[in-house]
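To start, the structure under review is shown below, and the notes come after it.
For this depiction, one protein chain was excluded, whereas all remaining protein chains were kept in their positions.
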Amino acid sequence: MDKIVKNAQEAIAEIKSNSTIMLGGFGLCGIPENSINALSKSDISGLICISNNAGVDDFGLGLLLKKHQIRKMISSYVGENSEFERQLLSGELEVDLIPQGTLAERIRAGGAGIPAFYVPAGYGTEVAEGKEIREFNGKMHLLEYGLTADFAIVKAKYGDAYGNLIYNETANNFNNMMAMAGKITIAEVEELVPVGELNPNHIHTPGIFVQKIFQGKDYEKRIEFITTRD
Amino acid sequence: MDKIVKNAQEAIAEIKSNSTIMLGGFGLCGIPENSINALSKSDISGLICISNNAGVDDFGLGLLLKKHQIRKMISSYVGENSEFERQLLSGELEVDLIPQGTLAERIRAGGAGIPAFYVPAGYGTEVAEGKEIREFNGKMHLLEYGLTADFAIVKAKYGDAYGNLIYNETANNFNNMMAMAGKITIAEVEELVPVGELNPNHIHTPGIFVQKIFQGKDYEKRIEFITTRD
Amino acid sequence: MSLDKNGIAKRIAQELKNGYYVNLGIGIPTLVANYIPEGVEVILQSENGLLGIGTFPTKEEVSADLINAGKQTVTAIPGAAFFDSATSFAMIRGGHVDLTVLGAFEVSEEGDIASWKIPGKMVKGMGGAMDLVASAKNIIVAMQHTNRKGESKLLKKCSLPLTGVSCVKRIVTNLAVVDITENGFKLIERAPGVSVEEIKNATEGKLIVEGDIPEMKI
Partner (left out) sequence: MSLDKNGIAKRIAQELKNGYYVNLGIGIPTLVANYIPEGVEVILQSENGLLGIGTFPTKEEVSADLINAGKQTVTAIPGAAFFDSATSFAMIRGGHVDLTVLGAFEVSEEGDIASWKIPGKMVKGMGGAMDLVASAKNIIVAMQHTNRKGESKLLKKCSLPLTGVSCVKRIVTNLAVVDITENGFKLIERAPGVSVEEIKNATEGKLIVEGDIPEMKI
């Protein structure tokens, strides 16, 4: 049951061009830095990336955008990235914008074997265009579909060889659901600990959802807006 | 933000006859013992109880059955209870049997504001009778609805005045989702600790889902089948 | 005298009730946290996965793993909880958040809100705004009464792409507190020194004015 691979390069070795991949993180918080760096050094292209955001120009998914490795982004918010903007306006890049809660739930549903469900978000807006609308309890809802991906790449604070994961603070965000929704899920962790060391009551992502795991290194953990009270 | 009440009696004081209540637990594991005992000493009746199981004759929900306080059970499995059987056969008690995974997901959906969703469980069986059927990805699914309740009563190992909860081992089961789905959620805990003592990374049920909490007492924690290897 | 951003935030803070769970959007709404009245305890939810937002950190406390939905570094209060995005929006969609405060470009008489997209300008995305407005029990919009060109932002119909329909309950602007009623906007309070006439002139939609309109107490 040992799912450990040596490093990011080995972890992403199976990923082919034109794959659909989910990448955890909110802004730059909790993103799988090592795997993104390895992807940016590969010649994989034509990727469809499902990620809440698109990184910044020189970090996170911005690195893959710069190298034109991404064909389409599925996100809720893509600001803070001028290269993204350029490619979008020039038509080089497609983007699908999805309300954040709907995106999170679609990913969970995909991982949980729920093909479709109804939510109120987006009713009466352009997000509802072309979607089935149905009233429940006097309120209009849209039919939304579960999302899965060929690969999900997530980042956790702690992990073990079985693939059990524990996140830190708000770095959990999309990682937990994405781990559920990847046909192959790759986890990179700040601390890979021996099996049995994680308290089974505290595990966020049970190992059944994870296929490969590796000890990450040299985490930069860049912060978009450092705000302090002093 | 202090949600502490003195005891079970105070916690259930608002519950009226004919309410719909969810009760956490799987078998006798993780059931809200104190609250059930308090309900059995009250003159509340006509209850619709949503609970995976129905207790045993002299413990758990069996106590309420014996006193004819329950009008209807919504469960996935109701064995191990001869009084239950008698009332069901005599027509005193109604029962709605729901596949366990569908029950769990309906409760989560209710708490998460998802009015309906599709699952494959039950297709082609009597569970599908009268339900909408729809094909997704070449497989038939049933439309299932979110479930909420007037009150949810859950039991945790640790809790604080904000209503944050941490469960122990498999005593989590239905408690976490039911906490989300109660209009009023009552939590009883083995150890009520000062606010700030629970590690915010380890909380299973964030306090926003809980309206009342109390320090439980005299937990019997009865075991249905003690099986040992010695 | 019309209110500045902090004035708007201060007025909105008066809407907070003890025990509320509150989601504050980016911009003016974030400032509301600075003016929570004494004796009122609220818990702030951040949709990226935090219940119990604290103050900004000291330099030593800064954690890259601990940010708010605006991607600013924050702290967590004692009694906070972290969770994933699906759980976070379960709180929002499930109606567990008592009050949502957010900014807007436009609000209509019927409570429609436009806040995420301006045709011709780069579209950054709706983030969690559509989820919040579709499900929050109580939504207050914090915004200027008019745009930079002096045009009203309280309209008969929104002209920009919508974020949600029939959802806003109350608007607090630099000039007034306005409720959305079945019959249109209803003036509730005036900013100190601002006349009903000025507010009427700055409101394109139908504005109901009944009796004496009190000044805000800031």
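The chains carry the letters A, B and C, assigned in the order they are written, with residues numbered from 1 in each.
Following the convention adopted for this analysis, a contact is a pair of C-beta atoms (placed from the backbone, for glycine too) under 8 Å apart; a residue touches a chain by one contact, two chains touch by 3 or more.
Note that the coordinates shown come from a computational prediction; the quantities given were computed from them, not determined experimentally.
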| query | Shown chains touched by the missing chain? | reply | A, B
| Out of A:Ala128, A:Ala156, A:Ile203 or A:Ile223, which touches the unshown chain? | A:Ile203
| note | The one of B:Thr20, B:Thr148 or B:Asn176 in touch with the missing chain is B:Asn176
| message | Among B:Ala38, B:Ile70 or B:Ala104, exactly one should touch the missing chain; which is it? | response | B:Ala104
| Looking at the whole complex, which of B:Ala121, B:Val189 or B:Val210 touches the chain that is not displayed? | B:Ala121
| said: I'm checking contacts with the chain that's been left out. Which of B:Thr20, B:Asn34, B:Asn52 or B:Gln69 qualifies? | reply: B:Asn52
| Sites on chain B contacted by the missing partner chain, in the whole complex | 26-30, 52, 75-79, 85, 88-89, 97, 99-102, 104-105, 107-108, 119-127, 157, 167-177, 204, 221-230
| Positions on chain A contacted by the hidden chain, ascending | 1, 108, 110-114, 160-162, 164, 180, 195-196, 198, 200-201, 203, 206-209
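We take it that only the chains that are shown with their structure count from here on.
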| message | Show me the overlap between the contact partners of chain A and those of chain C. | response | B
| task | Please report how many Å separate the Cα centroid of chain A from that of chain C, as a whole number. | result | 29
| remark: Distance in whole angstrom between the CA centres of chain B and chain C is 36
| Which chain B residues touch at least two other chains? | 112-114, 200-201
| In chain C, what residues contact two or more other chains? | 76, 82-83, 86, 89, 92-93, 135
